[in-house]
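Incomplete set of chains, arranged as in the complex.
Residue numbering begins at 1 within each chain, and the chains themselves are lettered A and B in the order written.
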Amino acid sequence: MDQVKTSVPVVPKDYKSKIKPVWCPGCGDFAVLSAITKALAHLQLPRESVALISGIGCSSRIAAYTSVYGFHGVHGRALALAAGLKAARTDLTVLVAGGDGDGLSIGGNHFIHACRRNMNMTYIIMDNEVYGMTKGQASPTTAPDWLDSKLTPHGTGLRPFQPAAMALTAGASFIARGFTGNPNGLAKILVEAIEHRGFSFVQALSPCPTFRPEQMDWKHQVREFEEGPTDDLATASQRIHADDGMSTGVIFKTNYPVFQPGRAEHGDLDAIEREFRL
Amino acid sequence: MDAADNFDISLAVTGSGGAGAITAGELLLSVAGRNGCFGMMRRSFGPQIRGGEAAALLRISSQPVACMNDSFDLLLALDWRNAERFADEITLRPDSIIIADPAAGAVPQPVLDMGGQIIAVPLGDLARDIAAGRPNMVALGLLTRWLGFGPDEAGTLITELFESRDAEIASGSRLAFEQGFAQPLASSARQEASTEQPGAPRNSDLPPLNGERWHFHGNEGCGLGALRGGIRFVAAYPITPASDLLEWLSPRLDQLNGSLLQAEDELASINMVLGASFGGVPAMTATSGPGMALMLEGMGLAVASETPAVVINVMRGGPSTGIPTKSEQTDLNMALHGLHGDAPHMVIAPLDHADCIQATEWAVRLSEALQTLTIVLSDQLLAQSTVLIPKPEYRLPDIPPRCTSGPDPDYERYALTDSGVSPMAIPGTPMSTYVADGLEHTSFAKPSAAAADHAQQLDKRARKIASFEYGDLWADSRGTGDTVILTWGSTTAAAREAVRRLETAGHPVRVIALRLLLPARPERLAEALEGARRVLIVEQSHGRQFEHYLRAYYEIAPETRTLARPGPLPITPGEIVESLTGWE
């Protein structure tokens, strides 16, 4: 695209828009926004070279709060929209962000297929183990015995998904977990994720004080993984399963082939039209 | 062959799995083309996935044809296994010819019941002694001669077809063809089928006979139209009968520096299309009824976020999984009204094979110019039948490309312009960053639930489509008279042929076929209907979807009737003629 000119902002806040977030006071999502802006500032990416794609949910509102290009699409389809964008525009840095409901419930199919497809983009699940936007229902990461949803008053009774394990099995080439209580740590992870070539998945533990007030306690439970990232699937799998889901850091990082559709083969429209001649 | 020699022959070749009925039919159509004729071929298959019974249904004519005829002049059965499956589709007359190998057993009752004169030809025996020679090639020879064509073109075509694969098959096929060609039938098509035949087309309003012949099916036509319109990204999930459109596009997009992405499902396809289009690349998907049903939410996002997107729906029999391999015009309702909320968009339907190219190109250009969703309604009949027609000519008006924005510090994505079209910044453009949104928004793309913003944005999205000048392509009108046939899509060709027949019989009739279904153009149709005393609505739908659409958006002549019938059998010119002749 010939219009791409550099106009590099220098500080994180240059990546913020003027729109005031609708988030509740204390929502973890504020820290995800700040981590993203920090990561972009660190990488000195021109605003116009970045696109942030999201679905629907409190967390998915994030796109409008940045000053990069963005698409606030429909519920659960952000990864698909992003794949189309990246397919058409390799030159852009494509980020995708949204909630645990958006990404793992309604969007579950696109999640596993995006992992498998391994296109060069970064996906952040802002995980609060609840549907915030619709006022507090259980998501696929909610514990089976969480009783505060009127929709499932006896708890879901279902074992929660482990997003990192799902990503690993489905074929993601970069997997990390961060925490909004440590926005600088999250920003560092995001920098690494964006720099990674391939599909990078970051689970950001992002408390919902409104519907999951008990998550305010996460700051006492979160710790860093003892080991650094591995490129061995079995090791990564073991680590994820041995963990309680509260350890942070980059877990897995490897070099799977990066997918980008299309290959510039020789041809032109006239030649194609000639095929129609008898 | 003399081009002035008017003839119009319909013939069917059937056979069980592997008998090669389709190959024989395809070759015969090409032979006709090389001999300066025009024609059309439909394929029909039994329910078995592969290797089941198949029928090649052909029409070969000295004049361009765009639909199948009412009945067949000749049926050649390579064998009779499950042949009754095709009894519905192959109507014979008492004077039709049935060619059958006596070794294949008795002619089945449903076929006998239709009448027709049986000629026994030992197709199997004639092929038996030829290495790699097969009865279908014998049949090809027989039919080539019957149609009055020489043997040379067929010989060349057989060689072209088989040689790259297997030299023995090539020579065996040639020899079998020659065996067949050596068999004179009692009568020849040239004598049987004269211009007096009701189905024979006339020179009037048809393109000239000479010049370049094009040979394609409707799916290829839509594909070419899409590429001509500028589509360079396609995301899709396979579905009958749209898969071959996608398979045709995939390598050709590669050639044009574009790409096709096979999606995990239709929900992904449509959203991928939006992503690519948001990125500045004209993008499209193709699907059929059930797939489009899954895309509707994403299509609504195209409308609300003002992202250009084209969806081709190659209609098949519904509802639900329905009859996937047969045609029907019953996704009209969904295309017009399937989106939730007030979601103005465009719906365009090609009227015949040639129009698949033009209408699809138009759809793409409109979608880009008006930054919204355009649905193209093709159907299985157009999509999977092959025509041999004069090189199509187009009369596409000039349509501006997508209106983009340069760098602008005060960029207003959804600005309230007069036309309703707002300049769109493409990612990469400095300063003009914005976030496209399916939530209602201000002109600056900020989410808003305010009544004024909602009203203004609804107005602009409606205005840009309603106020655009679509020119003359909105419909196609032919013929004269105060009786008018109103139709759309693939039934147009049958309606036009009915009109020609009625004209020949001294009953002038008009046919108006709507190409632009949304936005409705009631003033234009009122003009076009000037002087109409009565209107026959023709559509392939049990639920009269087109009729209800017409009533909802237009004023039609006081006296109207409807010929509405579901698939799977195509509506024929004869049915339409009958509806009109019975109406007094």
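Throughout what follows, a contact is a pair of C-beta atoms (placed from the backbone, for glycine too) under 8 Å apart; a residue touches a chain by one contact, two chains touch by 3 or more.
The structure presented is a predicted model; accordingly, all values stated were derived computationally and were not measured.
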Formula for the whole complex, using the labels of the chains displayed: A x2, B x2
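Just so it is clear, only the chains that are shown with their structure count from here on.
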Rounded Å distance, chain A centre to chain B centre (Cα mean): 42
Chain A contact footprint on chain B (complex, rising order): 30, 33-34, 212-216, 220, 224, 227-228, 232-233, 235, 251-261, 263-265, 267-269, 271-281, 283, 297-298, 300-301, 305, 388, 391, 406-407, 425-439, 445-447
Contacting residues of chain A [partner chain B, same complex]: 1, 3-7, 17, 19, 46-49, 51-53, 61, 63-64, 66-74, 76-77, 80-89, 91-92, 109-110, 113, 261-269, 271-273, 276-278
